[in-house]
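In this view, the complex is presented without one of its protein chains, the others remaining in place.
So, chain A:
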Amino acid sequence: MKKGLVAFALLLALALLPFAASNMVVFATMVMAKGLAVLGILVLLRADQVSFGHAMFFAAGAYTAAFLTAAWRDIDLILLLVATLAVTGIAGLLIGVFVTRYRGIFFGMINLAFSMVLYSILEKAFHITGGSDGLRIRRPTLLGFEFSRSEFDLVMFYVVLAVAAACCVLVGRYLLSPLGQALRAVKTNETRVEYLGLSAKSVLLTGYVISAMLCGLGGVLMGLVQGLASPEHAFWSRSAELVFIAVLGGQGHIAGAFAGTLVFEWVRTSAAALLDDSWQLILGVTLIAIILWAPGGLIQLWHRLAGRRTSSDRTGSESGVAE
């Protein structure tokens, strides 16, 4: 109940952001879009699996928008989102059937291989994909309305906010559902999962498809904001960046995905303004510090800062449950 209230207050505050700080709108939109992709990484981290290739689904989302807006001028944004979910869901299923046979480093590397295949195709198939320049994404309509450039930024902010909020709720539900909980079971004891009569592979595959769709949504929304789909979106360093942010944010809570992205992007922009090319250095040191002192990421830091009260609250409620 209290949690729901906090979430609602946060949503309300974000919804008012354009009135308070209109210069932050595009930045916030991009953070939320990228946060969706990080959320996808977080789902797989539940099963202790790290994909170094999920940027391929991010790119798939952006290119879906590019192709569709090129083919149909007045295509609706909602349709683009639905199409992206379908494309990345199917792609996630096809690739997932193959990669979920592997665990650990092999899982990570095979994902990387798939993403680099996609990267090469996007870069080489010039006449279809626009090569290394990528493809422009036209502004779609929303529910039949057309928008100017500046209006569209604001529209995108609210669309991304709504999509992110919906995804948080749905992913939160999924992680608490039997199949979501089974992700953690696969992490700690795959043998027992099989000996209860459940295929660990299908547990992981479900998570994989969901994470692919989240990355796809992040990609299509980011593409719409930037107006561009580029092969760079699929490059391996983008995948690594998503994993980096997931670790930075922490896997204990869904909010970690967005908090991590916020800090990451904030450091990147402000460090660049402060000192040329220093942002990698600063982020690198930040991550080392996080791994050493707060392996649970920003979420763990938050719990520490919110301090003794929350921890004593929790033990209190736990003993209450045990009665």
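Throughout what follows, contacts are C-beta pairs under 8 Å (C-beta built on N, C-alpha and C of every residue); 3 or more make two chains touch, one makes a residue touch a chain; residues count from 1.
Throughout what follows, contacts and distances are computed from a predicted model.
Peer 1: Out of "Disulfide bond formation protein DsbE", "hydrogenase (acceptor)", "ABC transporter ATP-binding protein" or "Cysteine desulfurase", flag the one the UniProt entry gives for the chain missing from this complex.
Peer 2: Hidden chain, UniProt protein name: "ABC transporter ATP-binding protein".
Peer 1: Per the definition of touch given earlier, which of A:S22, A:S150, A:Q181 or A:S237 contacts the omitted chain?
Peer 2: The single option touching the absent chain is A:Q181.
Peer 1: Need a quick check: the contact residues on chain A for the chain that isn't drawn.
Peer 2: Considering the whole complex, chain A reaches the absent chain at 170, 173-174, 176-182, 184-185, 187-189, 191-192, 194-199, 206, 318, 321-322.
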